[in-house]
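The structure under discussion is supplied below as C-alpha cells; questions concerning it will follow.
A single protein chain has been omitted; all remaining protein chains appear in their positions.
Labels A and B are assigned to the chains in the order they are written; within every chain, residues are numbered from 1.
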Amino acid sequence: MNFPHLIYGGDYNPEQWPEDIWIEDARLMQEAGVNLVSLGIFAWSKIQPTQNEFDFDWLDRLMDLLHAHGVNVNLATPTASPPAWLVRGYPDVLPVTDTGATLWHGSRRHYCPHSISYRKHAAEIAARLAERYTNHPALKMWHVDNEYASGVTECFCDASAAAFREWLKQKYSSLDRLNESWGTTFWSQHYSDWEEIHPPRKAPAAINPSQQLDWARFNSDSWLACFDEQKAILNKFSPNLPVTTNFMGFHKPADYWKFASHEDVVSNDNYPDTFDPEWMVQSGMICDLMRSLGDRHPWILMEQSPTHVNWRQRNPTKRPGVMRLCSYQAIARGADGVMFFQWRASKAGAEKHHSGMLPHGGTDTRVWREVKALGNELPKLDSVLASQVKADVAIVLDWENWWALELDSKPSNDLKLLPQLYAYYKPLFDCNITVDFAHPESDLSRYKLVIAPNLYMVNDSTVKNINRYVENGGNLVMSFFSGIVDQNEQIRLDGYPAPFREMLGLLVEEYAPYPETLTNTIRATNGRSFECMLWSDVIHLKNAKAIASYEQDYYAGSAAITHNTFGKGNAFYVGTVPDKNGMEWLLEQVCRMADIQPISTNAPAGVELLQRVNGNSSFIFALNHSNEKVNVPIERRGSDLLTGTEINGSVALEPSGVAVIQLK
Amino acid sequence: MNFPHLIYGGDYNPEQWPEDIWIEDARLMQEAGVNLVSLGIFAWSKIQPTQNEFDFDWLDRLMDLLHAHGVNVNLATPTASPPAWLVRGYPDVLPVTDTGATLWHGSRRHYCPHSISYRKHAAEIAARLAERYTNHPALKMWHVDNEYASGVTECFCDASAAAFREWLKQKYSSLDRLNESWGTTFWSQHYSDWEEIHPPRKAPAAINPSQQLDWARFNSDSWLACFDEQKAILNKFSPNLPVTTNFMGFHKPADYWKFASHEDVVSNDNYPDTFDPEWMVQSGMICDLMRSLGDRHPWILMEQSPTHVNWRQRNPTKRPGVMRLCSYQAIARGADGVMFFQWRASKAGAEKHHSGMLPHGGTDTRVWREVKALGNELPKLDSVLASQVKADVAIVLDWENWWALELDSKPSNDLKLLPQLYAYYKPLFDCNITVDFAHPESDLSRYKLVIAPNLYMVNDSTVKNINRYVENGGNLVMSFFSGIVDQNEQIRLDGYPAPFREMLGLLVEEYAPYPETLTNTIRATNGRSFECMLWSDVIHLKNAKAIASYEQDYYAGSAAITHNTFGKGNAFYVGTVPDKNGMEWLLEQVCRMADIQPISTNAPAGVELLQRVNGNSSFIFALNHSNEKVNVPIERRGSDLLTGTEINGSVALEPSGVAVIQLK
Partner (left out) sequence: MNFPHLIYGGDYNPEQWPEDIWIEDARLMQEAGVNLVSLGIFAWSKIQPTQNEFDFDWLDRLMDLLHAHGVNVNLATPTASPPAWLVRGYPDVLPVTDTGATLWHGSRRHYCPHSISYRKHAAEIAARLAERYTNHPALKMWHVDNEYASGVTECFCDASAAAFREWLKQKYSSLDRLNESWGTTFWSQHYSDWEEIHPPRKAPAAINPSQQLDWARFNSDSWLACFDEQKAILNKFSPNLPVTTNFMGFHKPADYWKFASHEDVVSNDNYPDTFDPEWMVQSGMICDLMRSLGDRHPWILMEQSPTHVNWRQRNPTKRPGVMRLCSYQAIARGADGVMFFQWRASKAGAEKHHSGMLPHGGTDTRVWREVKALGNELPKLDSVLASQVKADVAIVLDWENWWALELDSKPSNDLKLLPQLYAYYKPLFDCNITVDFAHPESDLSRYKLVIAPNLYMVNDSTVKNINRYVENGGNLVMSFFSGIVDQNEQIRLDGYPAPFREMLGLLVEEYAPYPETLTNTIRATNGRSFECMLWSDVIHLKNAKAIASYEQDYYAGSAAITHNTFGKGNAFYVGTVPDKNGMEWLLEQVCRMADIQPISTNAPAGVELLQRVNGNSSFIFALNHSNEKVNVPIERRGSDLLTGTEINGSVALEPSGVAVIQLK
C-alpha cells in the first residue's frame, strides 16, 4: 500500500441514485476530505444486467467524475451478490443448508462457493473489470467480493460434497489415512470408498468431530479459493495494485491467518455495539488482531458506521465524539485509513436504516458535521503514515483450535474461546499494555510474554514452538484444557496436558467443570482470595509451585495456578477461570516477572494510550473514553498534532477527547 | 343483517355425534334461547366423502330439525379443511414453508390459497351448498370458510410463486417499475425477467423489504380472493342473504379493512386470556376494531369460549360471571349477536378440551347454567338492536404500515405496533372514552381527536389526508417514527418526518433507541417527570413548542413531546414512549384541548361504560370488572333493561354485574 495520506472515505453505491446526485456526491466528498471510495461492491447486476449484456458506461463516467474531484477508487469485484439471471440460469449457484433447504435470491451472498457456474461467472466479471479499469488514474486498490464467509458459512449441496471429497483426497491421499485421522472405528463409521463420504449434514446424534473439523478447514479454504481465483486475475492485469478483501474481526468461519497471508493489505469492517460499556475494549482487541494478521503492517478500517447500524435488535446511536474516538482508536492501533459503510444512506433496501456519512437528513445534521470535521482533521496526521505499533505481549490465537474447542461433546460446552481471550486481554488493555495476537507456530521470540488461553488442539510443530519459546527464556501463561488433542482432535495420551507436562511441571489428573450456578474460590500465596468460575483442573504438582490454590470442593488445597521454571523461561499454568480481580492480580505478577511496561503507569481511568513508531518518529495516541475531563501525564516532551500545542508533563483531554502527540 | 332479536348461539358440529343426540341438542338449544347456529364449518368430508360422492341427506334432516325448533342457521362453506381424498388426489393443495417443507393433512387449514385444485373444488362445494339450501327457511346467513390466514398465513410453493408474479404484473405493469419500487439496485437484486422473481423464501441475509411488503399484500389479497370467489357464488344463489367470514381480532396477516369492505356483516372470534388482569381492555379494543371495520354497523361476536380454550400453554377457566361480562362487553361495543365455539364440547379430536356451551358433564354444570341464563336474559335487550356506538376519538390503524413497521432491520426491532396502539388505547378505556379505529385514508373529520402511533409508512394520499385533517381544525397526536417511508418502504428524504415536518413544526435529526435495560425521563412543562422507554427522537423545534423535554443523555433538555398549531388545528408529536403516568397526563392535556368527554367522569375504578344510540333511543351499558360492589353515578334518568328498575342518580352493580340503562 502506498498512499500519501491517511485514507478517508467509504463504500460508495452510486447505482442506487440518479446520476444528478453523483455530482453532489463528488462535491461533498471533496468537502469532507474523502480521498478513497470503495466502488461497485454490489453492482454486478448493474454492470451485467443479463448474461450477455455488459454496461460499463455509467462506471466509466463515475470513475472520471471521482478522479476529477480527487477521489481515488478501491474498485470491487461485485461477486458477493449474484444477479437474478445467474441464479435462474444456474440454480446450482444457490447454497443448501444441512437439512437440505435451499437458500434463495432476495438478499445477498446467496452462492455456494463450490458452484462451478458461480465460479466461472465471478471470474469473468472480475476479468472484465480488471481489463477495463486497470489503467484508470483513479484506481488505487482492488476490493475482492465482500465479507467472505458471512451469511452463508458453509454449503451442504452435492457439489460441495464432491468438492469436500476432492479436498480430502488431496489432504489424505488414502482412505486408510482418513479413517485413521477421523477415528472411524468409533461408532462403526469406517469408509471403504471415497464416495461414501458426505458433509456433516444433519444427523441423529453427535457427528464425528474430526469430520466436522476438516469440514471447517475445507470451508475456510473454499472461501479463500474464491478469493485467490479473483486475485490471480486482478494481479494479472494490475500487477502493482494492492488487493484486499474486508475482514470481520474475530470471524470464526474463515481462518484469517491464511487469508491475510494471501492479501496485499489487511482491511476490516468494525461495528462495535456502543450500548456495551466495554465496546472500546472489544473494538481495540479487533484492531490489534488486524495489525497482527498483517504482521504489524498498516491496515485499513474498511467499514465502520458513522452512527447506528440496522442489524442488531436495538441499534445504538454513536453519541457525539464516539465516531471520532472509534476512528482514532483504529489509527492508534496501526490503521492507515478510516472508512465507512457507506457514503450516502440508502433510501431503499434492507440497509436503509443503516447510517451513512451523508444522512437522509442531508448536511444539516450532527453526523455530517462530525464526518466532515474528521475528514478535515486527518491530514494533520500525515507524519503518522506507515509507522508501526509494537507489542511485548502476544495472545495465541489459532482458528483451528477455535473450531476444535467449540465442537460439541466437551467437558463443559459453555467453554468458548473468545470470552477466554477477552478475560486476558481486558486487564492489559485497562493498564495500557499493547497486545499482539500470534499464531502458535509463528516466531514467538519477539515477545516477552505469551499468553495461550485454552490451546486445546496443538499439532507437533506448535508443541515444539511453545516449549522452545519457554526453554529459551520466554514467559508463558497457559490456561486449562490446553494441549489435549492433536490436529485430528485425537487425545494426546499419557496424562494431561501430555505435550506440556514437563514444561509446566505438573500433571492434570482430571477436569471438574462447575454447574452454571456454582463457583469456587482460590487463595493466592499472598493471602488474597478470588472467585473462580466454569472449571477446575485437578492438578498434581511435579516441579511447579502453586501460586494459588482452590478453597472448596474435593480438591480443596490443591493447586489452581502454578509457576514453573523451564530452561531459561517461566511457565504459568491457570487451571480455572479467575474473576476480574484474580485475573488482574495474576497478570500483574506475570508482567512484573516478564518486565512488561505499560505506555504510562498513571493514566486516569478510561484513557486509552497507544504508541506508533516509525524509525525515530514516535507518536503517543491518547483517547479519553470517560465522561470526565482528564489530565494524562506524558513523561516525554512533544506536541499534539491535532492542536499544535506543546506538551509539558501532561495533556488535558475533554470527554471523548483525543490527542496525538509527536514525541521529541 | 336483519334479525328480530340479538343473535345467540354457537358453532354446531353435529357430524361429530350420532343422530339421536341431535334431538337432544335441538331441545336444549331451545331451552338456552339459542336462535342461530353456525353449521357445517368442518363438514366437507361428511358432505363429500369422496370426490364423486355427495351426501346432503343428513344435512337436510338437520336443517329441518333446527327449523322445527326455532333455531336459524348460519351455513358455512366447509372449505377450511380439505378432505383427505382431495389432498391425495391433488397434492398441490398442500402448503409449503419458506424452507421448502410441505405441511400435511392431519389438522386443518392445510391448503395453499393459490392451488388451482383447491380453488376449483372449494368453488364446487360452495355452489352445491348454495344451490341446495338457499331457499331453506332456517337459512339466514352464509359463513365462508373459517378464520382465513390462520395456521397457514403464506405459501411458498411454485404455484404461489407464479401467482405472486401475476399479482406483481398487475400491480407494476413493467419490470422497470417493479425494480424502481423494490430498490433492486441495492445488493444487486435487479430483475431482468419476471420469471426471476420468487417469494421471499429462506435466504442468507435480510430479504428485500419492499419484496417482503408486496408479499404480505399479495398474501392478504389471496385470502380475500378465496373469500370473494365463494361470495360471488353464494350471492348468485342467495342474493338477499348476508355473507360473512369470521375475523380474529388484530390479525396481522389479513388486511381486514379490505376484507370488511367485501363482507355484508363483520363477525369476529374473540378469545381473551382471562389470566391477564387487563383482558377486558384488550377485548374491548378488539370490539372497537370490529365496529370500526364495519363502519359502526352492528357486528357479530361469532365465537367466544363459554369458559376455557385448549390452545394456550395454560388455559384459564372463566370465573363465574366472566362469560356474561364478555358477552355484554361485545354488545355494549356494538355487537348485535353473541355466539360461542362451540355448542357441544367435542369428545374426540384436537379441541376436545375446549369448552362448549354444553360441557362434557352435561346440564348439571355451572357453565351450562350460565349459558342458559344469558340466553334467556338477552331478549330483554331487543330494543338495543341496530343501535350504534359513536366515538370522538380515532386511533389510526393501517395493516400495510403494520407490515412495514415490523419488517426486520429497523432502528429498534423491539418496536411493535400493537403495544403502541395499546399504550394510547388503555388510558382512554380506563376513563371511559370510546375509541374508533380508522384507516389513515378515511374521512377523519368526524373525529375530534386522531391518534397516529408509529405511522411509519404513508402514501401520498395519507399524507394529504392527515395534514388536511389538522389544517381544517382537527387535533392530532402522532408518535415517533411516523412518516418515514412511502408505500414502497423507501425513505421520504429531506429530514424526518418529511411529509409532516411543517404540520408538526419540527425536525427530527436522528433516532436514539435505548438498550433493553435503560430508560430515560421526560419533564413536562408543568414540572411533572415521567419515565420513558425504547426510543428517543432527537427533535429540533421549528414552530412547535415543547411540552415535555428529555432529562438524560446527550440530547438532555431538548424536546420530547411537542405541540404545534397548524391551520385551525393542533398537532402533538410524541418522540418517545412515555410510561403509564406520562401517557395519562398527555392524553388528559390532549383531550381537554380537543374537548373530549367521557361517558361519565366519576365512574368507580374497574367499571366499563359504553353508550349505544339509535335515533332517539340511548342505552348506557355499565360493566363491573372489579371484585367489589360499586355504585355507578348515572346523571340522566332511565331504567335498567335487565332488572326493570328505575335509575335515580346511580346504579348499583355487584362484582361482575351488568346494567343496561335505557335513558329517558
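Note that in this section a contact is a pair of C-beta atoms (placed from the backbone, for glycine too) under 8 Å apart; a residue touches a chain by one contact, two chains touch by 3 or more.
Only a predicted model underlies this, so the values are computations on that prediction, with no experimental measurement involved.
Participant: I'm checking contacts with the chain that's been left out. Which of A:182, A:247 or A:279 qualifies?
Facilitator: Of all options in A:182, A:247 or A:279, contact with the hidden chain holds for A:182.
Participant: Given that one chain is not shown, which residue among A:23, A:206, A:373 or A:613 touches it?
Facilitator: A:206
Participant: Of A:49, A:320 or A:513, which one is in contact with the hidden chain?
Facilitator: Residue touching the absent chain, from the options given: A:513.
Participant: Looking beyond the chains shown, say which of B:4, B:106 or B:615 touches the absent one.
Facilitator: Answer from the full complex: B:106 touches the omitted chain.
Participant: Of the residues A:20, A:57 or A:193, which one touches the chain left out of the display?
Facilitator: Among A:20, A:57 or A:193, only A:193 touches the chain that is not shown.
Participant: Touch as defined at the start, partner being the missing chain; which of A:102, A:134 or A:488 qualifies?
Facilitator: Spelled out, the listed residue whose C-beta touches the missing chain is A:488.
Participant: Taking the full complex into account, what residues of chain A touch the chain not shown?
Facilitator: 99-101, 182-193, 195-198, 200-211, 408-414, 488-491, 493-496, 507, 509-516, 553-554
Participant: Which chain B residues touch the hidden chain?
Facilitator: Residues of chain B in contact with the hidden chain: 13, 15-16, 42-46, 49-50, 78, 81-85, 87-88, 95, 97, 99, 101-110, 151-152, 275, 307-308, 310-317, 319-320, 345-354, 359-362, 364-367.
Quick note on the criterion: only the chains that are shown with their structure count from here on.
Participant: Centre to centre, by mean C-alpha position, how many angstrom separate chain A and chain B?
Facilitator: Once rounded, the distance between the two centres reads 49 Å.
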